[in-house]
Structures are given as C-alpha cells and as structure tokens.
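This report refers to the structure that appears directly beneath it.
Excerpt of the complex: some chains, original placement.
Each chain carries a letter (A and B) given by its place in the written order, and its residues are counted from 1.
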Amino acid sequence: MKLSELIQGLEVTIQGDANCIIKGVSTIQEAEPNRIAFLMNPAYRKFLATTKASAVILTEAEAKNCPVTAVITSNPYYVYAKIAAYFDNHPKTLAGIHPTVVIGKDCKVSPTASVGPHCVLGDGVTLGDHVVLGAGCVIGEYTEIGDQTRLDANVTLYHRIKVGKRVLILSGAVIGSDGFGLAKSKGSWHRVPQLGTVILEDDVEVGANTTIDRGAIDNTVISKGVKLDNQIQIGHNVYIGENTAIAGCVGIAGSSTIGKNCMMGGGSGMAGHVTLGDNVVVTGMTGVTKSLLEPGVYSGFPPVPNAEWRKTQARISRLKQLTDRIKALEAILEGEKNI
Amino acid sequence: MKLSELIQGLEVTIQGDANCIIKGVSTIQEAEPNRIAFLMNPAYRKFLATTKASAVILTEAEAKNCPVTAVITSNPYYVYAKIAAYFDNHPKTLAGIHPTVVIGKDCKVSPTASVGPHCVLGDGVTLGDHVVLGAGCVIGEYTEIGDQTRLDANVTLYHRIKVGKRVLILSGAVIGSDGFGLAKSKGSWHRVPQLGTVILEDDVEVGANTTIDRGAIDNTVISKGVKLDNQIQIGHNVYIGENTAIAGCVGIAGSSTIGKNCMMGGGSGMAGHVTLGDNVVVTGMTGVTKSLLEPGVYSGFPPVPNAEWRKTQARISRLKQLTDRIKALEAILEGEKNI
C-alpha cells in the first residue's frame, strides 16, 4: 500500500515521499525496505540514522534527524497502532452459526454474528451484530453480548452476564464465576450464594485466563474502556472505573473500588474493601493494603508514594553502614569511659 | 416468601413481624422494602437506623437499634447465607446426558447425573447421583466423582482423580496435571513421571482457573471442607488439612503440608517441603519460606508473627529518623573532639 493511503484520517505530516510503498511494519533496528517503523522510546533513537525502513513514525523533534520518509505526529505509538491494523493477519470469520453449536431456547443471535464450532449457548442468550465467538466458548443463560464484541476460543461466560459493545475477551478467561463468599458455622465453611452478576461495559478488554467473579449481592462492574491483561483475578463486587489499565498477574480482592484512569503494574495485589482514587498508579508487585485516594505513583507493601519508597529501599541497602556508624560511636564512647 | 418460611430450621429469634414478605436480599444501605439485609461488619452499623429493608439479620446486641423486623442470631452472615439460597438464580440442570457428549467404555453414570453439551468422559469414569457437569468438561480415564458434586463449564480433570461428594469446581480449573518434576542430566531437563493422583475429599471447593497437580509418587490431597479461591496453584504432593481456606492467586510449591483450619491471604506463596501447623493464618502476599507450626497470624517474607511484622514495617518507615539521630550523635562527638 502507498503510505498516503495508510495515513488517511490520521493527524500527521509527511516529510519525504508520501507515495512510498509500505508492505508491513517492523522495529526501527531490524527494518528492511518497504517497512514502516516508529520511534517513541529514546533508547531506540540511536537506530534512526541507519534504519532501512522506508518510513518512520516519530515526533517533530526527532524528524530533523530522520534519513527516510518521516510521518510526524505528537503520538507516534498511536499512529503506529492505526497503520499496523492494515497488516493484521488475525483470521477472518464468517457470519453464521457452526452446525456443531448447541443453542438453548429463546436465544437472540444476530444474523451477522459468528459462532464457532462446539460453542454452547444457554437459554435466552443474546448476541449482537458482528459478535464473534471463537470455538468452544460456553455462554450461560440470559447472558447478553453487545455488538462487535469478540470472544476468542474457550472463553467461559456464566449466566446473566452483561457484556457491552466492542469488548474483547481472550482465550481461557472466565467471567461470572461465584465469588469466594464463605460463612463459618460450627467449624466448617458454608458457601454464601452469589446473587449479583458481572457487567463489562463497552470497549473493555479481558486477557487470557483472567477471572472475574460475579457479585455477592450487587454486581461486579468493569467500566468503559478498562483494559485487563492476562491471569488477573477480580473478586466479587469490585468496581473498576473508566480507562483503567491493569497488567498481568494482578489480584483484586472482593468489594474493592478502583477509580478512573488508574494503572496497576504486574503482580500487584489489592486487599478487599479498599479504594484507589482516580489517576492512581501502582507499580509492579505493590501490595495495596489501604486506600490511596490522591493521584500519584505508589509502591511497596504497604504502599507509600514511589519517591518515598525508593528512598526507603536505599536506606535499607545502607543498613550495614548505619550499623557500622553506631559501632564507631559506641567505640568512641567506650574509649572515653576508659580514659 | 414469608420471613417465617425462610428461617425454618435456623436458630434465630424474630423481633417484629415474622410474616413480612421477603422478595430478595440486599445490602443494608441500598435495600428497598421487601428485601432482607444483614449487619455483620460494624462499619455498616450507621446504615441500620435508616435502612428501608423489611428485615435485617443481626446479633442481639444490634437488635435494640433495629427499626424494622430483626432476625436475631449469633452468626448473621451464616443465617444470611442460608436465607439467600432461596433467591439463588443459578441455572437449574436436568438429569441426563446431552447427545453431544462423548463417553468411553465402562463408564458408570448415575441416571440422576447431568452431563452438559460437548463433555468428554474417558474410559471407566464414574459419576455419582446428582452430579452436574457443565458444558465442555473433560474427565480423564477412571476418574471418580461423588454424589452431588458440580463442575462448571470447561473444567478439566485428568485420569484417575478421586473427587468426593458435594464438591464444587468452577470453570477453567485443571485438576491432576503432571507436577513440575524435572531431573537434570548432561545440561538438559528430563521429565520425571508423575505416578500419583489427586484426591479432593467431600465438600471441597476449587475456584476458577485454579490448578492442582497430581502427585509424583504419592498423592496430592485436599481434605474435607477445604475452600480454594480462583487462580491458585497447588504443586505435586501437597497435603491440605480439613476446613482450610485459601484466597486467590496463592501458589503452593510441591511436597508442602498445610494443617487444618488454616487461612492463607491472597497472593501469598509457600515454598516446597515446608509445613504450616493447624490454625495458622498467613496474611496476603506473605512468602512462607519455612515451617510455621504454632497457631497464630504470620506476615512478611520470610514470615514472622504479624505483630512483629507490623513493628518492623514501622521501624523501616522510621529509618530516616534513625539516620538523623546517628548524625546528631556523630555531630556531638565530633564537636567534643574539637573542644
């Protein structure tokens, strides 16, 4: 394709040959001719002068050093994402229900939906326009899935879940399993019925093998635009605000609340019944044991502002010196005593 | 339903109208009329005076402040669990084997069992009375499942697993996969055959996407009444004692032993070949690197009694002050020297 076609609708300026032919994307350091690359991370700036790419997406500040055609934008990674979509080789699906699918009563399946082999739909399931279900998905009774939502193979949705539009759920994810609600009586645990459901609003993404429990009384809510990576566990009655992004292997205990535009690093965890305010960032492997309401970056267990955590880590690494200084003081005073 | 019907068989006292109509459950703060709520956590006591619920389950101490019908018990959460069960909307299943199921030779399936679409049963599988298998479950050869056990959709049980009665396994769980046994020879790893199995005793619960490996020589054993949350990993030859409860995202390495009535918080981990005694509580994100035999609450990495851990965390947060005090002492002594 011509570069000029790829950039249609994007807010970019071309420096160089807008008609160059682009056959695919590449990293800036390994690009061959007719590839387009992007430059965002300064660590890769050193590869710009010698890149073999036919075009590079970059900021105005970098463009003056670009030896090939430059696609200039304030947000190179976003422009890259839009251009890369032209070269996506994900399998295309055809509308229709595979003959091996088992469908319950009173389902409403859009004629433009695609339901893969061996899927199972319970009674009363609704699938919107252009919904795609990969092979082996199981959709519980009365669950509703909005337009253009895609479930990859082997996803499990329990009963009465509400999934918005343009949602993406990767393989192995489980949505709507019973929360971990247990009441102890006479030395043994008794299950507490989990009567709420899960609501995934529009544009939510759920990673592979991620699990989201249904609410105990009210619902578990994942708001519009939330992005969840793989292997995340979300407990019952959790609320996550719009456009929050959570990396892999995070666990969120029940009844916790996370604000809008938050980010949680990989392997971090959050206790139950606590709150993150809007715009809070929690770094990887942090243990959130208490509410963090002010915007900012937090680390540690229990969490403190990241700058403070870094200082504390540095102090811990200097404990030997601290001990040595005390020893020196003790020696001086011991010496004084002996004089 | 009338309240008097809901409480049949429960050890409770009614203060107010035993004939009030209850149509569902609710939280105390958001209840509408004809709902029943419960009060257990003191943080929610402030909502009691203004609740719109028709009845509230609470302790005798709280009952005097209850403006509506009170269901008085020493264990409100347990009584709530029993009453909430009347309003459970989990799909009902019919006995029988779906025509898409693939069954091996010599299986014994109770006529009251329900086997969902696209399940696969290996040779010699036994399913007890009222067993329910959700869609897409795969049950390995010679695995036995006891009466009234329920597997949700897309559960995988390997061969020769023994599952007790009234066990509940949520979607995506994998039971009986080969343990991580590797022997190194000439620089590369060789798989050690895993010849044991997994035993899930009666009343065990296994969360979504939780994995339990089969034993290497002996078995992996999950005792009666153990409750496992989602995304837990249990290594080969682990033994877990009765009524222990483990929260999400916990990893237990091989050949470790956990006593009765223990609790492990979310994201905690346990090294191999170590032991937790009975009644040990490990808080969230704790790393159990050594045996903890005495009952108590433990935290940290390596773990210490929780009270000690809290003090240590407080001391770490005061490291700056400690350093400042040393500096002050040094300054005094430096001053003395100069005199």
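Note that contacts are C-beta pairs under 8 Å (C-beta built on N, C-alpha and C of every residue); 3 or more make two chains touch, one makes a residue touch a chain.
Everything numeric in this text was worked out from a predicted model, so none of it was measured.
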Full complex, copies of the single sequence (shown: 2)
3
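Criterion: only the chains that are shown with their structure count from here on.
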Taking each chain's centre as the mean of its CA atoms, chain A sits from chain B at a distance in Å of 26
In the complex with chain A, residue positions of chain B that touch it
24-27, 30, 75, 77-78, 80-82, 84-85, 87-91, 98, 100, 116-118, 134-136, 152-154, 168, 170-172, 203, 205, 207-209, 225, 227, 229-231, 243, 245, 247-249, 261, 266-267, 284-285, 313, 316-317, 319-320, 322-323, 326, 329-330, 333
Of all residues in chain A, which touch chain B in the complex?
100, 102, 118, 120, 122-123, 136, 138, 140-141, 154, 156, 158-160, 172, 174, 177-178, 180-185, 187-193, 195, 209, 211, 213, 217-218, 231, 233, 235, 249, 251, 253, 269, 271, 287, 289, 301-302, 304, 311-312, 315-316, 322, 325-326, 329, 332-333
